[in-house]
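Omission of a single protein chain aside, the complex is shown with its protein chains in their original locations.
All chains are identified by letter, namely A and B, in their written order; residue positions are counted from 1 within each chain.
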Amino acid sequence: MSILANIFKKLLIAGGSFFAVTFVVYFFNLDMKLTSKIEPFLIKHYDTMPRETYL
Amino acid sequence: MVVKAENYNRPGDKELGVLFDGGKVRKRREWRGLKDTLYDYGRWLHIMGILAKFIAKPRNIKAMFRYRWMANYLATPHMIDKFTMGLRDEPLRIVHTSMDFVVYDVASTLDNIFRGDRRTGNDVEYSKKCVLSDENAMTAFMMGFPTVHAILREVPCMFVANLLTQYSSTHYLDVAQQAGIPGDVCPMPEAEAGTSIDDDFAVLGCCAVQVNTTCDGSLMGNGIIAKRLEREYGIPTFQLIAPMRHREPDVQKYAAEDMKKAIAFVEEHSGEKWDWTAYFESAKRVNDATRKRMAWLEINSTPYPQFVGAPFSLYNDTNYMGNCGRSKLFPPVDAKLLKLAQQGYEAKRMMAPEYRHRCIVWGVQPQYCIDMLNWMVHCWGVVPLTDMLSMINTKMIAEEDTPENRDQAYYDMAWLNENMIMRNRTHGGYKVLVNELWEFCDMMHADMVMMWEHMSCKALDGMHGQFEEQARERGIHLVWVCHDLCDPRVYTRQAIRNQFNDYMRTVMREEPLDPSIETLPDENAW
Partner (left out) sequence: MKDLKHLLYFENLLLNADNELVEKAKEDGKICVAFVCENIPEPLLNVGNAFSVRLRAPRTDSMEISTYYMTSFLCEYSRALLERAIEGGYNFTDCIMAPDGCTMINRCVENMELLKALGTDKDKFFYSNMEIPLKADENGKELYVLQCKNHILAPLHDTYGIDTSDAAIRKAVEEHNKVCRLIRAIGDYRKGDKPRITGYEFHVLTLATYVAPKYLLIDKLEETLEELKTRRPEKKDYRARVVVVGSEVDDSDFIKLIEDTGAYVCADRFCYGSIPGRDPIELTDDEDALTQVCSQYMYRCQCPRMMNMEKVYGRKQFVNDLAKEYNADGIIYEQVKFCDPWAYERTMGSTMLRDDFGYPVLSVDRPYNINSSVGQMRTRVQAFVESIEIKKIRGGAK
């Protein structure tokens, strides 16, 4: 029982932490804020790539 | 007739302007009250799961670094937020059900593309069973090829990309114009041509089937794309005809015969045979989708429309055009959407405290501003009942496998092809473009038409005066909203919204329901 209770407690803590962290990311739009910072680096990379540009 | 919500009390954020701070992304996500916020959060996790599964594959990461248009997909959750703005209850669930599935479908498409792409996944055997198809083309000719994959490779590059970020197409437009294509042509085929010129299309497939889809520009742009496919990549192309005067009986045989040739072309190059059993199963699903779409429209004709706006349009595009009955995954989603719509209708759910005007949205939408339809509801209480791209085929096609129906099937596929989104209205004469609009206004009890005037769309522009005069004769408020499809440099989002704002203030003499979003600082936003 105590092992089960232990596992359940750990799962609850893990689940709760997961929820807390992800909810903060979700609500404060941190995922989009992060990816918007990545975009300029990608654009720079595309601009410097060699390309076969022709009709 | 103004419809007011009984005891309307939208939980959570009352003024939606609080979400915007002029940045690329929103300040935060919307607080919708506990229940709906948790629901939205759950759906966000679901989207994240789809994206995580996608980026877990190395070939997809490689694609991110190879193809410029892939960068737009960083903004996927941002796109969903645009479409769910201000929504609660069933309308929120309807948008998530439809759009989350579209995200899943696009992610699958991308995954398939990169699996076969010579530059990333390079799964040669898989690529041999892929057929490239055009952006706005119906995939009806693939309905009987269950083991061959239709790859609409232009859709993620142009159509979807511009839903995600407003500047997705500008680079390709610049490339095309540098190559000599004038700037007055429709930006959609121009951007596609630019993508080809810039060598930014994935390269895969045993063959390609092109269609003269929505306009002269689309027809002509295909030549540029086909030249590169054939001469550089050795991928043979077939040009499938969709007659212009598609309502006339004396063009149907022409279209059906060419459909036969397209199927023979795919058989020849893929090595697979046409499967009538698979075809008629797909046909059943097409009919089912048609029935569901008509049911949604029927609900939208009532005082309590449910499945409306951009998600309605985009989901129909995906299901009707991209899927065309081929996938078994769509019918359960359709059924769920109908159930939600019926629930919402019975509960008299409204998305705003009042619906002051019922609006048909006509013309071709700017992808980067299509969320304006949702904005119209919250800002001005104008509910968009349907749009031009959703007013497509309503005819049932033959679905029983009989010898007569096998002959009829070519005509049915040709009919679907002719009636692809957008072109079923932009071609076929003024009756399908102008006259039927007024019929829909009557049918759906609309007192307003929001006319997306895509300035480079010659088919719509050519009827400008007729729309004006006939709307006036009928006493219908016609709101012109001009744009350039996917080039926000010509008309910014706020410039687009201001056209609507100006009409509502000066002609209708109304005040906004939510003044905080009348002017949105989204010039720099994705």
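Here is the rule we go by: a contact is a pair of C-beta atoms (placed from the backbone, for glycine too) under 8 Å apart; a residue touches a chain by one contact, two chains touch by 3 or more.
From a predicted model like this one, the values you see are computed outputs, not experimental measurements.
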{"item": "Candidate in contact with the missing chain, chosen from B:Leu87, B:Cys130, B:Leu173 or B:Ala226", "value": "B:Ala226"}
{"item": "Contact residue for the chain not shown (choose from B:Lys35, B:Lys273, B:Lys348 or B:His464)", "value": "B:His464"}
{"item": "Residue in contact with the excluded chain [from B:Thr139, B:Ser282, B:Ser456 or B:Gln499]", "value": "B:Ser456"}
{"item": "Contact footprint on chain A, counting only the chain that is left out", "value": "55"}
{"item": "Sites on chain B contacted by the missing partner chain, in the whole complex", "value": "179-182, 184-186, 193, 210, 212, 215-217, 219-224, 226-227, 230, 237, 239, 241, 243-245, 248, 250-251, 253-254, 257-258, 261, 426-427, 429-430, 455-456, 458-459, 461-466"}
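Assume only the chains that are shown with their structure count from here on.
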{"item": "Approximate Å spacing (C-alpha centroids) for the pair chain A, chain B", "value": "28"}
{"item": "Chain A - residues contacting chain B, complex", "value": "22-23, 26-29, 31-33, 35-36, 38-39, 42-43, 45-46, 49, 51-55"}
{"item": "Of all residues in chain B, those that touch chain A in their complex", "value": "23-29, 31, 37, 41, 44-45, 48, 64-66, 68, 71, 74-75, 77-78, 81, 175, 179, 197-200, 224, 227-228, 526"}
